[in-house]
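Below: the structure, in structure tokens.
A single protein chain has been removed from this complex, and every other one stays in its place.
Chains: A and B, in written order; residue numbering restarts at 1 for each.
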Amino acid sequence: MKRNPAAWAFVLPALTVIGLFFVVPVLAGLALSLTDFDLYALASLDNLRFVGLDNYRQVLTRPLFWQALGNTAYFVVLGVPLSIMLSLGCAVLLQSKLARFKPLFRTALFAPVVTTLVAVAVVWRYLFHMRYGWINQLLGHVGIAPIDWLGDPQWAMPAIIVFAAWKNFGGNMIIFIAALQAVPEDLYEAARLDGANAWRQFWHVTLPMLGPTLLMVSILTIAGYFQLFAEPYVMTQGGPLQSTVSVLYLMYEEGFRWWNLGAASAVAFVLFAIIVVVTRGLMLFAQRKGAA
Amino acid sequence: MKGRTVQAIAVNGVLAIAALLTVAPLLWMVAASLMRSGEASSFPPPLLPSAPTLDHYRALIVQGGIVRQFVNSLGLAIAATLLSTTFNTLAGYAFAKLHFSGRDQLFAALIGALVIPGQVAMLPLFLMLKSMGLVNSYAGVLVPSLASIFGIFLVRQYARGIPDELIEAARMDGAGEFRIFFSVVLPLLTPVLATLAVFAFLGSWNDFMWPLIVLTDGELHTLPVALASLSREHVQDSELMMAGAVITVLPVLALFLVLQRYYLQGLTMGGVKQ
Partner (left out) sequence: MTGQSPSPPERRRWLQRAALVAAMPLAGCGRSSSGRRTLRFWAMGREGEVAHELLAGFRAEQPQIDLRIEQLPWTAAHEKLLTAFAGDATPDVAQIGNTWLPEMVALGAVEPLDTWLHSSPTIAPEDYFSGIWRTNLVDGKLQGLPWYVDTRLLYVRSDLLAKAGFNRMPDTWAGWQQAMLGLQGLGIAHPQLLPLNEFEPLLALALQQDDELLRDGGRRGNFTSPGFERALGFYLQMFERGFAPSLTNNQVSNLWQEFGRGQFALYISGPWNLGEFRRRLGPEQQGLWTTAPLPGPNGPGASIAGGSSLVMFRRSRARREAWALIEYLSRPEVQQHFYRLTGNLPPRRASWSADSLGRDPQALAFAQQLERVRPTPAVPEWERIAQEMQLFAARAAHDKSDPAGVARALDVRVDEFLAKRRWMLDRARPAR
């Protein structure tokens, strides 16, 4: 393998950016999380103390952290399946030979993905309004009493889950469409000859073939959903009663609102560890299931 | 045959309803932005404006300074697109086709780093930029988006499909690496370049958290940051908010409609294993 010194000129710009503005800060964040860097330290570094794992201990014993983790987990456990089911469902429908106007439908279903989160979060905040919002209007037509979506601690996170599903399902839908296109036609033909209807074809042909894609999409979506922040920031400011405080929102508040950078960095790393554990766990689980 | 017609109606019907429900909030956003002040907050809420008015747009443009913020967003997005596409393409090609020590380990490390949430780096990065004097400046906003691991990955995937013989032949002819890159490889990479550019533009335009943290001067604010600030201050003025939302969303929707192909192909390239 011939070494090519020119290659360094090619990779250096990107690597410098990534190294200097990502890797170094991550390492610095790790260091920060071992100190009690706060407002006083911002004023004068004399006020900085090394505290070892104290920040981590405090984070893990704070009730608000566990509430944030619970909120985030709630978001992930309900939101990811909802989003994936919508994506898969729409992908299957779009792939059906009976569907017309495919490009039009596909564009419409994908549009929310490219919109600016802040802008559409503002729009949905009004849609969710208890008296003047359209969602309660529509529910009213079906006979359901108005729900205080963004004011009731029970309903605020479901509201964000619905909003996030609307915003994101298009992305995975496109991936599923590509994966569906890769399923060989003769498998469906064989199933049809065996007398399988559409539903059984889906269950016995499509789903197994989609396995690896489903796994990858799930893992990426789960990792992404754990990083919930912008929606609570714009729509609910973590409320009502902190029912929509996510782990990242907690980090933002500790770090940028109260300037407890040590504690905030600890929260960020704990989140990182959780994401790694969950995604690795899922991959191991899938591997074992695949091997069985 | 009748069964198929019923099925066809069912499939298309569901798709139509889904499409309508998906697009409805965006349509309402436009409708509400044209309503008079207070009209959207009435019971029952109206679907269409009774007397469409451009007042809110006028207010935003003339008094709200939204033109400045639009220009900020546009300028930053263009700069981010040009720079990151350049950096990512150069690096992606090198990882695919050029040999250097530690290449594969370095790439594996980069892929591993994809798991780290970007927000972990934000606080220390803010302090670092402060010591460099870049807080509250355009450069400060640009800096984290100048290169992306995902972009490098995309380019590498695509560039691997370029036949080695082409490159070898050019080397035999005595061309330098940069010459080879610009005249032989780049033309072949145009599809993925277009995809990268679209991703980068959308990513920069829609970026919210980082500009929120880095920019304090209202004059430098991008549209999402300005909109978030407006929405906290004027929580009562829904129609004004909707106008701001339309101004923020319309450009990227338009861009997407025109360049759909490249965006969607990029998603599939990154998403489905070849």
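Some points to look at:
Going forward, a residue touches a chain if its C-beta (ideal position, glycine included) is under 8 Å from a C-beta of that chain, and two chains touch if they have at least 3 such contacts.
Quick caveat: nothing in here was measured; it's all calculated off a predicted structure.
Of the listed positions B:G3, B:G102 or B:G174, the one in contact with the omitted chain in the full complex is B:G174. The chain omitted from view is touched by exactly one of B:L15, B:A91 or B:L129, namely B:L129. Looking at subunit B, the residues touching the absent chain are 38, 41, 79, 82-83, 126-127, 129-130, 133-139, 142, 171-172, 174-179, 213-214, 216-219, 229, 232-233, 235-236, 238. One chain is missing from the display, and on subunit A it is touched by residues 4-6, 9, 13, 36, 38-40, 42-44, 47, 49, 129-132, 148, 150-151, 153, 236-237, 239-242, 256-259.
Following the convention adopted for this analysis, only the chains that are shown with their structure count from here on.
Averaged Cα coordinates give subunit A a centre that lies 17 Å from the centre of subunit B.
On the subunit B side of its complex with subunit A, the touching residues are 4, 7-8, 11-12, 14-16, 18-20, 22-23, 25-26, 28-29, 32, 40-45, 86-88, 90-91, 93-95, 98-101, 103, 106, 110, 113, 115-125, 127-128, 143-144, 146-147, 149, 152, 176-178, 181, 202, 205-206, 208-209, 213, 223-225, 227-228, 231, 238, 241-242, 244-246, 248-249, 252-253, 255-257, 260, 263-264, 267-268, 271-273.
Residues of subunit A touching subunit B in their complex: 1-11, 13-15, 17-18, 21-26, 28-29, 32, 90, 93-94, 96, 98-101, 104-105, 107-112, 114-120, 122-127, 129, 131-134, 137, 166, 170-171, 174-175, 177-179, 182, 198, 212-213, 216-217, 223, 226-227, 229-230, 233-234, 248, 251-252, 255-256, 261, 264-265, 268-269, 271-272, 275-276, 279.
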